[in-house]
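Yeah, one chain of the complex is gone here, protein chain that is, but the others are all in their spots.
Moving on, here comes chain A:
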Amino acid sequence: MSSSQPEQDHIPTSKVQRASKFIGTGAKVGGNYIKHYAKKMVNPSLSKEELHANNAQDIYASLSELKGSALKVAQMMSMDKNLLPRAYQDKFTMAQYSAPPLSYPLVVRTFQKAFGVSPEAKFETFTTSAVNAASIGQVHKATKNGKTYAVKVQYPGVADSVTSDLRMVKPFAHRLLNMNEKEISHYMEEVEEKLLEETDYQLEVKRSTEISRACRHLPHLNFPVYYPELSSERIITMDWLEGDHLKEWLQTNPAQEARNQIGQALWDFYHHQVHNLKKVHADPHPGNFIVQENVTLGVIDFGCVKVIPEDFYRGYFSLIKKDSLLNEAQLNQIFFDLDFISDLDSAEEQAYFKGVFKEMISLLGKPFHAEAFDFADDAYFNQIYALGDRVARDKMFRNSRQARGSRHGLFINRTYFGLYSLLNQLKANISTTKPDWLQ
């Protein structure tokens, strides 16, 4: 009799959701990593940087062993962690580049399952070892009739194992993120859905073709052509784009003008997707972009695409107007619509959370408030990080039983954090365009 009681008045909540849906999971992750590891691995002889580096290495090592979805989670964390110390960031983005490769016989087998012939029969040349590892597959370089192709082959069993892999990640996540079972489950469900989509290569080809067609007119952008007839559930064939990965390119110390051009191309690309297509490539991390000749940006991976529902879109983006432009009633309405606050909150709670959210919004909307914004400004990013950490430690958020923030926010936040972080790495000065209805 008494056992059913507590379940009724405790609405299951998610700390991730409530604390960081809006500010991005990164904020939460950031705060907890440091707290947890600083506490657990105190070693006076280690500098803090070293400590982070070591931790990141350990975590990365265990996650890269898991491959597949676990690797993907590592990647997502590396994305979401834009607010994490640099050492973590570098290690995690490595997930993109170095995973133990598939053996060539297995690649042959995958080809035979898909097309009934070996890779050599489909192409004139085909590299027996992978030239690049993608998160759930690897890339081979092939040629035929004078053209060069990138052929992405998926690891077998990924789709099958997404669910069970995520279960394997749970203990890690539990330790790393300091979340309880329920909260992790909630977070994982959302991730799982997107992951399953990512394993569907046929869907990816369809979407890639769609989005790249719709964005082709934008300046300084380039997209590979996709070949459905040479693709299957487990294989994607596209044009090989010559060029350097974003990180490699940055190491060549490009001129400010060039960095601005790449940054602007990136900004325009996202602007067009979010505001015109309402469909966005929700995975803006450095591994998905290539800088080509004439400072053109090549976009190579459309695994994760988020469709933005119209009602969410309106509410979410009206928040980027300057505070003064929104009156209290409008703001309240939006906060209710986006589930930041609800009727279950006490007046005191409502006032408190509104205060915090307003602060977040004005901070995150800052690039939109002027005609141009200089993303080289590290002080701005430190501010975001500090706020994220504060929210993660905040008592009110911790004790709140209420999930905060619409679920669509997770991927949109991730997208914008990724974008901001890329622009920060580019140290680009951007003309931050807004859609007409927000002018």
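Keep in mind that, in the parts below, a contact is a pair of C-beta atoms (placed from the backbone, for glycine too) under 8 Å apart; a residue touches a chain by one contact, two chains touch by 3 or more; residues count from 1.
The rule is short, and it goes like this: contacts and distances are computed from a predicted model.
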item	value
Identity of the absent chain, which is to be given by its UniProt protein name, from "Putrescine-binding periplasmic protein", "histidine kinase", "Amino acid/amide ABC transporter membrane protein 2 (HAAT family)" or "TetR/AcrR family transcriptional regulator"	"TetR/AcrR family transcriptional regulator"
Contact partner of the left-out chain, one of A:104, A:352 or A:381	A:104
Residue ranges of chain A at the interface with the undisplayed chain	100, 102-106, 108-109, 112-113, 118, 120, 128, 155-157, 160-161
